[in-house]
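Heads up, one of the protein chains got dropped from this complex, but the rest are sitting where they should.
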Amino acid sequence: MVQLTRDDLKKVQPKIKAGQQYVKVGMSTCGIAAGAQEVFELFTKEIKQHDLNVVVTKTGCLGMCHAEPLVEVSVEGLPSVIYGRVNGEVAHRIIEEHVCGKRLVNDHIFDLPIRR
Amino acid sequence: MEKPIIFIKDTSLTGDSSREIQTQLLKVAREKGIEDLQVIRVADLGIYDKGVALKICSLDIIYVNVKLSDAEKIIQTTIKEGTPIEDLLLENQAMQTRIVLRNCGIVDPESIDDYISRSGYASVGKCLFDMTPETVIEEMKKSGLRGRGGAGFPTWMKWNLARGSFGDEKYVICNADEGDPGAYMDRSVLEGDPHSVIEGMIIAGYAIGASKGFAYIRAEYPLAIERVQKAIDQAYEKGLLGKDILGSKFSFDLEIRLGAGAFVCGEETALIASIEGKRGTPKPRPPYPSDRGLWDKPTIINNVETLANIAVIFQKGAEWFATIGTDKSKGTKVFAVTGKVKNSGLVEIAMGTPLRDIVFQISGGCFVPENKMIAVQTGGPSGGVIPEKNFDTPVSYEHLIELGSIMGSGGMIVMDEDDCLVDISKFYLKFCVDESCGKCAPCRIGGYQMLAILEKITAGKGTLEDITSIKRIAQGMQKASLCALGQTAPNPVMSTLRYFESEYLDHIEKKKCRAGKCTKLLKFTIVPEKCKKCRLCVTNCPVNAISGDREKGYTIDQEKCIKCGRCFDVCKFEAIARA
Partner (left out) sequence: MISAKINGITVSVPEGTTILDAAKKVNVKIPTLCKHPDLPATASCGICIVKVKGSNKMLRACCTPIEQNMEIITHDAEIVDVRRTVIELILSKHPNECLTCGRNGNCELQTLAADFGIRRDAFPNCVPDLKSDISTGTIVLDPRKCISCGRCVTVCQDVQNVWALSFLERGFDTRISPAGDINLGESPCVRCGQCSAHCPTGAIVENCEAPVVWQALQDPEKYCVVQIAPAVRVAIGEAFGFEPGANLTGKIYAALRRMGFNAIFDTNFGADLTIVEEATEFVTRFTTAPDKLPLITSCCPSWVDFMEKFHSDMKDIFSTCKSPQAMVGALTKTYYAQKKRLDPKKMFLVSIMPCTAKKYEIRRSKDMFASGVQDIDISLTTRELARMIKQAGIDFVNLPDEEPDYILGEYTGAGTIFGVTGGVMEAALRTAYDYVTGGKLSHVEFENVRGFSGVKEGTVQVGPHTVKVAVAHGLKNVEYVLNKVKEAKMTGKELPYHFIEVMACPGGCVGGGGQPYGVTDELRAARAEGLYDEDSRCVIRYSHENPHIKQLYSEFLGTPNGEKSHHLLHTHYIARPEYQR
């Protein structure tokens, strides 16, 4: 056990550091029910295979449950994008086209609803 | 430098002219020497019914109702020169305000570091070191936060009452027994950002002088339980739970208690009974839990969403929080929008946002674009329907009550013309009848009898006196039931009677269900002129209700027919009439 102090809190770093490339998979019940577990495993596997410098991580529900599984992808040179209705095939395309080829995958982009 | 990227989507209900505009944009760009422009046709932009919409990603500009002829100007003015075109800008768009869901979909719920790095537990630090329990409650009062579990009781008042009650031990309970059909806000918060709830509980514990908390989570939420347990373990690991939190003199323990799936255990006193290991039935109040709750000790019970708000209030200040929302309903509300809506999902809006904005602008309107939306149902089985004509009502505790519904915990079910409101209210009433604890007579028997009447009406056997009986039973249940479950169980029926009485009358007098949902009112017949005597219906009928021969033709025995509609579906010649 580590007894954090109030000052320690400010020093804690997030899992994904600034500038780090990442793939976040929405893994709440809504996502998992739609197949997020499989997608998550596929991303982990392919990123390892391609030896890419991309962190794959879980996250909670993004709110657009109608489009689950949802995946947020952020790689250098491209805006961070949310893909919806991602299945194995789409996940594969995201790796090939978006992460490796720096081209967005048409038709699966679900932009975040406008927020304040 | 990011490459220029444009997202494009035709948001109109019919047709798709995005491809032409995409081609045009690319063509103009090339002509103007911009080679690396990407125009991406996306699945959804979160904008609806505003023609072709564009989002210029690098500039975060959104244009709507874009015509082919605008392509030239967009490329020249915006892409090349970086200036927005006022005429095309999106205006009056309803927006979500994410306070409760601030971390959902952003942090890894299983990483406490992720949470802490987004100012997590800073509010605990602020409260423990810079504030007294009294000033914490004072700040809560200033924020105007009200309970998100449904009733909207001011949170500070609950805390203050428990603070003022004497007890050698006090308890904080997180009510995560979310049970309304179609509602899953709390589940998403627990699964997506469990630490925000834990942080709220620690602050609540400090404010009332409790050193022990329970998270009462329904057993049907295994993932939420798993994530909350992980979060609790991590918080203990970092000294954020347990003895001397953050090195202060305040200690707080937290553990999970599982609910066995009784809806009524969301009621405070029943929930307490359940944690104590007793039959989960409500008890009369007073004594209120803040006075004598769990094991007769002063106890506060706050809903998940309420608790998830608390850290933010201390992080950004009560004044900031109070600027959001309406006069009497502060902050935001998360709704689980489901039903006949294009985008079902979680929506968090500032209080005061009109229903119409939630349903149409944020959730994209009807699932079947050509259908007419007729009502939304809020407050689950305790709430009521709000007809389309009242969609401009701002969402707040007061306004929804005026309309005969309630805010409830956040379920919002959208209904279109294919829904039968008598059937819907029967569904909700059945839910309450099934979930009644059976303790008090008005709810136990009243609900059953009222449901029997609705069954009768939807089977075409209703009479006008039945409406009188319904109203009579409803009055008995509302006035004489012990807890809110019984008191509010007639609400869906009463609100549909208020706004859609004609539908009831149609069922009773004309024996007709507009939406065709009440199958017992349907009548299937064979149209001899169209029938080709193929016998497909005869072989498919599960109850052998269709008889006849090729000479005389075929008929459906109405006594035997179970209205399953199989014959209607299989007939290739539209020779089965459904009325």
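Of note:
All chains are identified by letter, namely A and B, in their written order; residue positions are counted from 1 within each chain.
Going forward, contacts are C-beta pairs under 8 Å (C-beta built on N, C-alpha and C of every residue); 3 or more make two chains touch, one makes a residue touch a chain.
Predicted model only: the values in this text are computed from it and were never measured.
Displayed chains that the missing chain touches over the full complex: B (touch as defined at the top). Contact with the omitted chain, checked across B:Gly192, B:Gly239 or B:Gly446, is made by B:Gly446. Remark: the omitted chain is touched by one listed residue; of B:Ile21, B:Ile275 or B:Leu482 this is B:Leu482.
Of the listed residues B:Ile79, B:Ala262 or B:Leu403, the one in contact with the hidden chain in the full complex is B:Ala262.
From the options B:Lys389, B:Arg472, B:Lys530 or B:Lys552, the residue with contact to the unseen chain in the full assembly is B:Arg472.
Within the entire complex, the positions of subunit B that touch the omitted partner chain are 262, 279, 281, 283-284, 286, 433-442, 444-449, 452, 469, 472-473, 475-476, 479-482, 487.
Just so we're on the same page, only the chains that are shown with their structure count from here on.
Distance between subunit A and subunit B, defined via averaged C-alpha coordinates, is recorded as 25 Å. Residues 2-3, 5, 7, 38, 40-47, 55, 57-58, 62, 93, 95-98, 101, 103-111, 113-114, 116-118, 120-122, 125, 128-129, 184, 187-188, 191-193, 221, 223-224, 236-240, 244, 246-247, 342-348, 350, 362 of subunit B are the ones touching subunit A in the complex. Residues 1-6, 9-10, 12-16, 24, 26, 28-30, 32, 57-67, 70, 72, 77-79, 84-85, 103-104, 106-116 of subunit A touch subunit B in their complex.
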